[in-house]
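Heads up, one of the protein chains got dropped from this complex, but the rest are sitting where they should.
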Amino acid sequence: MSQPVGTLPSQVTGDLYAEVQTFYAQQMRRVDALDIEGFADTFTEDGEVVHAGGHRQRGRAEMIAGMRASLPRYQDIAVRHWFGHLIIEPDAADPDRLRVSYYTLVTQTDREGKVNFQPTFTVEDELVRRDGRLLTRSRVIHRDSPAAPPAA
Amino acid sequence: MSQPVGTLPSQVTGDLYAEVQTFYAQQMRRVDALDIEGFADTFTEDGEVVHAGGHRQRGRAEMIAGMRASLPRYQDIAVRHWFGHLIIEPDAADPDRLRVSYYTLVTQTDREGKVNFQPTFTVEDELVRRDGRLLTRSRVIHRDSPAAPPAA
Partner (left out) sequence: MSQPVGTLPSQVTGDLYAEVQTFYAQQMRRVDALDIEGFADTFTEDGEVVHAGGHRQRGRAEMIAGMRASLPRYQDIAVRHWFGHLIIEPDAADPDRLRVSYYTLVTQTDREGKVNFQPTFTVEDELVRRDGRLLTRSRVIHRDSPAAPPAA
């Protein structure tokens, strides 16, 4: 199959698009299953997460400790992370490094089946490839707030 | 365009990823339009669905009868199935067979425009290719429940 595609510098191939989507599908399966160690393994050893409130976690060990501490919150809810509108930007200088941004919607379903929603977020990730496998090196989570109106 | 991609055994190509997503887009258009016959046609003749409650439907005829029986539920709502985080695993031994899992969120919008949500589900499908066309051979629907906390 051959179809014309654009020639923008940031153009992402179909193969890479599918790979990045699959990476997140696997990473979110783990976090939603409360597989804390498995989730941490999808980050580099020195991986960093900056949460929406500004709290920064550095390295897998700190990430694991933080997630363990918040486990009681999840004992009666099934959490699912939904992603939207990925923008994948391969690094022109380093083919094993990608910038990715996406929307997230988080559902929390209780035992009765009622669905609650967290506020929406926009996330900026840096992914790197190590031994052929993608890992998250950096994640910055922004809580969505009302946009500033454009200048008149 | 050429970009490095991983070499995991389960790696899915961009072409196949797009094809599977398109298959589901067409299948869900049909179920959401209450096109029962058209929906059943996206399954193999002996296709099977195991619903979240454990009820098993075998074959297109049984599927159609079951959907006809539940039609009264949908007379005043517009249903939409939303998918997330597809994981597509081609069968190493049989290139015309795929395992796919995904999250689903189901919205029900009433005539006033109010949106209600069903509990979230995770679905496991087996797809097969027949005469170049994907069909669902098996679907197992799991209602999402709180994850068991990891062992300390």
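Note that the chains take the letters A and B in the order they are written out, and that residue 1 is the start of every chain.
The criterion applied here is as follows: a contact is a pair of C-beta atoms (placed from the backbone, for glycine too) under 8 Å apart; a residue touches a chain by one contact, two chains touch by 3 or more.
From a predicted model like this one, the values you see are computed outputs, not experimental measurements.
Interface residues of subunit B with the unshown chain, by the touch rule above, are 1, 5, 11-19, 21-22, 24-26, 28-29, 32-37, 71, 74-83, 90, 95-96, 107, 109, 111, 113-115, 129, 132-134. One chain of the complex is left out; on subunit A, the residues touching it are 1-8, 10-18, 82, 84-88, 103, 105, 117-120, 143-150.
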